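Note that this complex is displayed minus one protein chain, with the remaining chains in position.
Just so it is clear, A and B label the chains in written order, and each chain counts residues from 1 on its own.
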Amino acid sequence: MSDETQDSKHAPNVTRRRFLTALVTVSGAAVAGTIAIPMVKSLDPTAAAAALATTTIDLSPIEPGMQMVALWQEKPVIVVNRTPEMLATLDEAEQKGILKDPNCNVPQQPPYCKNKYRSRVPEWYVGIKICNHLCCIPHYRPKKASVAPWWLGGFHCPCHGSMYDLSARVIKGSPAPHNMAVPEYDIDVAKKTVVVTKMYPLAHLC
Amino acid sequence: MKKYVMWAGMALGLFAGSASGAFADDGPQLLTPHYTYNAKTIISGARLFATNCMACHSIKFMRYEFLTHDLGMSRADVQKDIMLPTGSTFKDNMTSAMPTQMAHKWFGLPPPDLSQMVRYKGQDWIYTYLLSFYQDPKRPSGWNNHVFPNVAMPDVLAPYGGIVNEHGKLLRAGDESPQKFKEQVTDIVAFLRFVSDPSVVQRHDDGPWVLGLLAFFTIVAYFLKKEYWKEVK
Partner (left out) sequence: MSFKEWFVKRSPVPEMWREHMAEYYAPKNFNIFYYAGSLLLLMVVLQFLSGFLVLAHYIPTAQGAYDSVYGIMYDVHYGWLMQYMHVDGVSLIFVLLYVHMARGMLYGSYRSPRELVWIIGYTTYLAFMAEAFFGYVLPYSNLSYWAGTVITSLLKSIPFIGGWVTTLVRGGPGMSGDTLNRFMALHVTLVFLVIVGLIVFHILYLHKVGSNNPDGIEIKANKGPDGHPVDGIPFHPYYSVKDLFGFGIWLIIFGAIIFYAPTFHHIFLERTMSTPANPLKSLPDVTPPWYLSPFYAMLRSIPNKTAGILLMVFAVLVPFVLPWLDRNPVKSTRYRPVTRVLLIIFFINFFVLAYLGEQPPLPKYFFVERLGAFIYVAFFLLLPFVSKFEPTRTPPARVRFHAH
């Protein structure tokens, strides 16, 4: 039957049609979204990947003054058992004015690590051992005067010479702009475990 | 046209009947108890499973953390009652303590992973199996089973349910009453059923909303269709 020419008895109710079409479009979009959103979410990291996302580090083998490096989410995490002498050098570095960001104003660490120790517990430094300049892995150089005559102890990067103190705060003269990143973690000193949980979102690794 | 719908319905009915055909012909008649399937029975089954079964049987697709967000167990309860003290972490898969080489040595073959066992064998088979152990001096383990003859598995639930001989005569009573023991076994089956498809929780939670939205869309689409088809004579 011909469709364009209608007599007035069968004239289409345009308003009703528009209203129904709008309803169908909106609910149809909702249906499409109900199907599409889980589809996209299924590409999120799986529970298997999430299980690998945290690393538990045992502190018992780390002697005072020693470091240990563990792999977490394919990145090196360093744990240092800092002696009181090492902790004293942190104040000394601040007094000598050699640090670029002594007060950790740039948020390279979770809020609970925004202090001169850059850790939850002063003796135990937990950080990601990646140089903030161009992502090399710096060396742990705790011995005084080892890197330079004025060296108090800290980290020294072999690639382009960036230097950090024993809280991984960047020293002036280094090409690296910021302190090394500290991840989010939990520590249980009695049980001697550190569980590294996730990256601190505001920190820049390198 | 309506008769085609009727024939289709009949055919579907035939299929539903035939679906259980695969295993009905082998072994003794299976018991068909009533299963109560809710968070309480599943959690009770989880505890029983962890205590009695996980020494040998893994449920490797299951992770401990699923017991919290899917079943509502607290993390503390999971760590206390379910997790083996051998260094598992919360997000780990629920594997068993038994190393595979030892399994071969002790049992001849590794105890199977039970993640999908309810889907494979069915609830009734597992229930009947757990209730069909009897003492058999001729077997190396000292046990045999009416549903699975010459099985290598011993009757781990004997302390709860007691020991019978081949003809069903009670040799030693278990710690639980027969009624309570059967409940414990249905709880274990309920847990294994949950393990075989933990999505059941989310499916039943989200299902009404999804179907409701689809129903709304369908109704509106129907009115739109009628609006246009008014013109078709």
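Side notes on the structure shown:
Basically, a residue touches a chain if its C-beta (ideal position, glycine included) is under 8 Å from a C-beta of that chain, and two chains touch if they have at least 3 such contacts.
Predicted model only: the values in this text are computed from it and were never measured.
For the chain that does not appear, the touching partners among the shown chains are A, B. Of the candidate positions B:S96, B:N145 or B:S196, contact with the hidden chain is made by B:S196.
Looking at chain B, the residues touching the absent chain are 1, 4, 7, 10-11, 14-16, 18-23, 25-26, 60-63, 66, 115-117, 119-122, 196-199, 202-204, 206-207, 210-211, 214-215, 217-219, 221-222, 224-226, 228-230, 232-233. Within the complete assembly, residues 1-3, 24, 28, 31, 35, 38-39, 41-44, 46-48 of chain A touch the chain that is not shown.
Here is the rule we use: only the chains that are shown with their structure count from here on.
Chain contact summary for the complex, chain B toward chain A: residues 63, 65-66, 89, 91-93, 210, 213-214, 216-217, 220-221, 223-224, 227-228, 230-233. Every residue of chain A that touches chain B in the complex is listed here, in rising order: 1, 3, 6, 10, 12-13, 16-17, 20-21, 23-24, 27-28, 30-31, 34, 47, 50-51, 54, 56.
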